[in-house]
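The full complex has more chains than appear here; those shown keep their coordinates.
Which chain is which? They are A, B and C, in the order written, and residues in each are numbered from 1.
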């Protein structure tokens, strides 16, 4: 019993989330329904996926501002390949793409851009903030160039299923985000590379002296973040049945917010993926609740800011009492 | 073939409020294309919805010595000073789509009348709903004046019918994904709505998808604004009820032509030339294509 | 392997040189390490000891010269390769991950893995318990390192190296943060390892230790090897002479006078553990320090000495009791108040608590007394430089100039900068927590001299130290702390190692 309490206390944000859910269910009888539950889960799933990758990055003491742009580019690539394929006019070749092919290609693009981030950060010693800020700009530009600034729409049922379908009574995006979270949680807790990610963030020099290949691990982490952003982009595109060139704008801040609210330290070395899920849930529940209560859009922002502050304050206070 | 200074063609600048929305991309690209047809070199500038960035662009354009500016302002008031600056530097500005609240700064303004367009949409909305029902309004960016022009035009009609109840008014930032999410949540609180009015077509598509996913596509009427490809297709397919068609290509081409005429010496321009927004419905959809009339 | 079996050279370094921009850290150094032997290396701060060890353990890959392991030429590409070749190192600086468990730290980089490719925590914890058992450190394998005290962390660092089953273990000042008891445990272990044929390279500034474990000795000075010989027959003074390059003679003479004026009086001070009203870090502490007196405080690791100094300095506002400075009661709830009341505090961990490593010497020295260098409300570079120059001169700080970053100073000189920072505030009372930790014998002597001079000039000084000889040599009066209580008090004349230790052990 006490062990459970202790384990729960680790996810410090739980109290804040519980309070929010309680208050919202008192204010609106529409809030605590099964349907709305799925709603919230589906809505946060993209943020959860991106934020899981962001957690890894932040655990190493880095940051990734490019996730929103990579999301958009990956979405556009998937949609573009699916719809138009690739025509190599010079050799008179046309390559059509299946859903799987397009999805894999988009995932590859995301991973490649993440890899590029990793290389720039480790080999050229560019601070992560600058490197990924540059990527934010570049990937957005590439998205615009690829799509000409227009949405790519009409991608077919098979593709849309990944964003809108249900499987065994659970929405597909939720399946995907739950899988991502499970894999990354196990990765971070149970595998060597996971522990090394924490180690690097905790003390990079000590990790290096213990024989860890710090550069390789960092590159892995940024590649992961890029890949997950791409998966997020594919999901968003499948959900909307359309790749929007302006998709994902500002997602970097949402995602970092989820990570930090979830108790991961921006200095690295401390935090957890489940914590991040809680952080994303807090943000998602809040967004959903404010709309359910039909709070005016002007006030929404003020309230949202205040509640996030409050959540973190409650959180830090309860964490202190635990010690 | 356009006028040439020495051997190089004259340059025309096209300043667009944001390229984050395909509608404006069409506007910019059409203007560029037309200007190039007329023998100019044209460059597009993206103000990213930021009045200050727009001011930067104007300064740079003046410094670079462009011959004319085809201008899609970010704000009716905030953009005046920019246009005046250009005028002072001897560069004529031609507004397209959105106006500036000055009758002297720009040479001419070819405008899409959002307000009136939404009045027409509002009237059609009332008719379709039979003056009775519960509806939701999705606003665009709350800091954008077009958001409010459209909303006001719509309400100037609809608010006269007490049996039309707005059960929720939320913002979705002109964004398809946001609109979908907001609509999903609203549908939880108000499963029994009859219609949704959206401040642009991207939001209309998002809202429609949420409604369709909830299995209510048959019961809830969705209205958009812009005339984007998806929505035109959707109206044709009987999914979305109506939209307001603006004519970005016509406006852009006309503005480019005016600039050309101005450079060639014409001066007698009307200050404001409204291009009517046309109501596109399932009945008249045959006449329309994306961003304009069917060819 | 038995003792009479011949010890053979297993690791041999030839003509090792290493240059850093602006410094030659090592020049043509030779070193031969034999199995089953403790090879001690001594030298002043900055002599190049750690640099040499880092080369041997694969931390630095770029150097001149050659290294042979079992006669084979080797060139490690990274620390992991050296480890695989059987060379383990305990670095001088703690290299631990604060937010990870003891077990995870010990096995970092070579975690045992189970059938599924996951980390086998059970195995890891079992092994950890075994190693900790050798070292008699009684803490769970899952304890977070951040919750350990420095001394315990140092033992974890030792455990990390021991758990490697290496053939050569390099220990770079392993005892700088641990207590006598633990030193004894470590030495027993070293003897055991040596008897099993392991080679130990042992670096220390505590020359007494050499005689307890050492067999062979290499002395480095300014990056060069000045001697390498058997330790037997060398006197302490011989060693010091080799290190310093000259006779430093009788290195410490106490010559200050204690007055009868009480400058600091601590009355009934208690510090409860947070959230617990029944358990205390400090309990009913009463003490006083006179003008011109050095009050030594001894205690075992964890006795609460650091807490005592911190509490006097206002870092634990929740403490009870009161403090009088020169007869006046003062309320001290923050370092700001303490400084205003005339207290200075040289903390235990100079890098983490004493210095701003990114700053120059001048900036560090003026930090706590910035009002002194203001002119018309602005910082005066001239005044600041004068202040720094004064203390560089007074404390004999070895530096290329007042603008040098403190990060690049040697340990002893860093410690002097911290001292300078406090002297510049003109304190009445100076609290010193382990002021000679990790600094060489020469610098140590200088610090003793400084303490002596300060006492002479009328300061009241509290000196916390884990080194009994040090306390016995320089304190006028000695308090013994055990589990947060004062258990004994001796005047210098009546104190002895035996008595003090007896009072210190709970």
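As a convention for this text, a contact is a pair of C-beta atoms (placed from the backbone, for glycine too) under 8 Å apart; a residue touches a chain by one contact, two chains touch by 3 or more.
Everything quoted here is computed from the prediction, not taken from an experiment.
Per the structure file, chain copy numbers for the whole complex are A x2, B x1, C x1.
We take it that only the chains that are shown with their structure count from here on.
Chain contacts here run in a simple line, from one end chain through to the other with no loop closing. Taking the mean of the C-alpha atoms as each chain's centre, chain A and chain C sit 45 Å apart.
Distance between chain A and chain B, defined via averaged C-alpha coordinates, is recorded as 32 Å. With centres set at the average Cα position, the gap from chain B to chain C is 71 Å. Within chain B, contacts with two or more other chains are made by no residue at all.
With touch defined as above, chain C holds no residue shared between interfaces to two or more other chains. Across the interface of their complex, chain A is touched by residues 19-22, 25, 139, 142, 167-171, 175-177, 180-182, 184-186, 188-189, 202, 205-206, 209, 213, 229-230, 233 of chain B. Looking at the complex, you find that chain A touches chain B at residues 28, 30-31, 33, 35-36, 39, 42-43, 144, 148-151, 153-154, 164, 236, 239-242, 244-247, 249, 287-288, 291-292, 294, 296-298. Here chain A touches chain C in the complex through residues 186, 190-192, 195-196, 198-199, 202-203, 205-213, 269-270, 321, 323, going by the rule given at the top.
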